[in-house]
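My structure is below; once you've seen it, I'll send some questions.
Only one protein chain is missing from this complex, and each of the others stays in its spot.
When the chains are written out, they are named A and B in that same order, and each has its own residue count from 1.
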Amino acid sequence: MIDWPAVFEAELLRLGLQPGRARQLSEEATQEAADHAGTPADLFGPAHLYARHLVAELNAPDDQRGRQRYAPGPVFLSLAGVTKRYRRYTVFSGVDLTLRGGEVAAIVGANGCGKSTLLRICAGLTRPSSGAVRRTRRVGFVPQDGGTAGWLTAEEHFTLFGAAAGMVPGRARSTGVHLATRLAWRPSRRQRAQQLSGGTRQKLNLVLGELHAPDLLLLDEPYQGFDQGTYLDFWQQVFAWRDAGRAVVVVTHLLHDLQNVDHVLDLGGGGDR
Amino acid sequence: MTAFVVANLSTREVGRRWAALLLVAGLPLWFYLVRRDLAGQSTRMLTLGIGWAVSTLTLFVVNASRSVDPRLRLAGASVVSIIGGRLIAMTGVGLALVVGYWMLVGFDQDVLHLWAAGLMMLLTALVAAPLGSLIGALLPRELEGALALLSVCAVQMLADPAGTIAKVMPFWSAREVGTYAIDGGSLEMVWRGLAHAGVVWLLGTAGTLAIFQWRLRIARYPEP
Partner (left out) sequence: MMSRPWLHGFLDLCLLAMLRERADYGYGLSQRLAAAGVADVPGGTLYPALLRLEQQGLALPSWGPSETGPRRKYYAITPAGIDVLTGQADEWSRFRDGVDSLLAAAVQTVHREQR
């Protein structure tokens, strides 16, 4: 059997844990197995499965008594009666939301019911047909895919996006690399964006979205099913942002356990209302 | 300044596509070689080749960055710095071509006013980038944009220089200054050429910026 602790630690790193913590958990698991006079595989099962289970358990919602809840911050986004119409066709109408720092809003609904359009309205890339939108100026946008320059390397992306936000190239690069490390990714200096695997490109998109430390993050959930090696626990990052006091809006295309989310905007099945 | 960072990275991006670069840089050469025996024809065709190559390059660069530009806008960049940066980069590529080919013409041909030949190429390169970006701004699909550019360049090449159509074409300045460079004549031609190039450059640049100001508009929401 391959080295259980090594596989365990590697999987924890992949799931976004800090290297020190991952190593610590791996050592503890080894010790615990020794106490039981068995192998870790006997006690915990396959290493990569236990790692996923452990991380899920640690992130699972605490029952009311134990839960650490940060007080919500200032309002970073407010929607009042937002409606979008294309000629005669109403995509959605009367959407209301008041989103504060430290909160997460999820936009759900069937395909084609305008989830991405609503997100783009929040960003300002599209205007609503009616209704009022108020938004903080510091906003980050992470598209479902695309939104990168295929021929540039990751660090060059950091420089470009940083410059757009007024950051000096050196600082933009170091910030980007630091944020990438938090996602358990060390950007290669040589690889261009189009050569990156799907999961790594997702990480690049996430870093570019938060590079300039925005207060509000607007995310279109990426497609699942990328290569195993670089799969990122997308929602883990969402909740990390929430805990850091940012406001996050996520368009989610899959059925999720939305218990942890503060607001759910259900756009329904689409079509005229 | 943001525009210079954009320009720098745009140049790098293009520089990685070396097959495309070779073709772009080589296009004027084929035009030149085909007419090498005639000083006038070869130099003019060379110049037109430079114009075509640079405008095509700019067209594609502008279209390729469609998905990135809105994100840059959201991060805080102005349209001027984004589009301006790209124009600066592509003009730079054009200038590099001009330097190289001007030296070629200097060695290989016997031109009456060599400096005017250089000026002709310079004006063409300067005008080509905004032309390409304007077409890219108007026709965001690559095929349509390329076909439009192709039509413009073809008409440019085939139109009777004395007729009115030729005067409306973007690279007419090359013809004017070129005639002076090869055959000599009044310096008036050079001034006319400069004026024409100036107008085309202004229209192209202003038009591009205006259209992208509209395309890349971000709603200005008040703070909550």
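To be clear about the criterion, a contact is a pair of C-beta atoms (placed from the backbone, for glycine too) under 8 Å apart; a residue touches a chain by one contact, two chains touch by 3 or more.
If you're wondering where the values come from, they're calculated on a predicted model, not measured in any experiment.
Of the chains on view, those touched by the hidden chain across the whole complex are A.
Which of A:Thr30, A:Thr90 or A:Thr181 touches the hidden chain is settled by the complete complex: it is A:Thr30. Of the options A:Leu43, A:Ala80, A:Ala110 or A:Ala240, the residue whose C-beta touches the omitted chain is A:Leu43. The omitted chain makes contact with chain A at the following residues, 25, 27-36, 43-45, 50, 53-54, 57-58, 60-63, 65-66, 68.
Quick note on the criterion: only the chains that are shown with their structure count from here on.
Each chain gets one centre point, the mean of its Cα atoms, and the points for chain A and chain B are 42 Å apart. Chain B makes touch with chain A in their complex at residues 2, 5-6, 9, 12-13, 16-17, 64-65, 67-68, 70-77, 81-82, 218-224. On chain A, the positions that touch chain B within their shared complex are 74-78, 121, 123-127, 133-137, 139-141, 143, 146-149, 151-152, 156, 159-161, 163-166, 169, 192, 208, 211-212.
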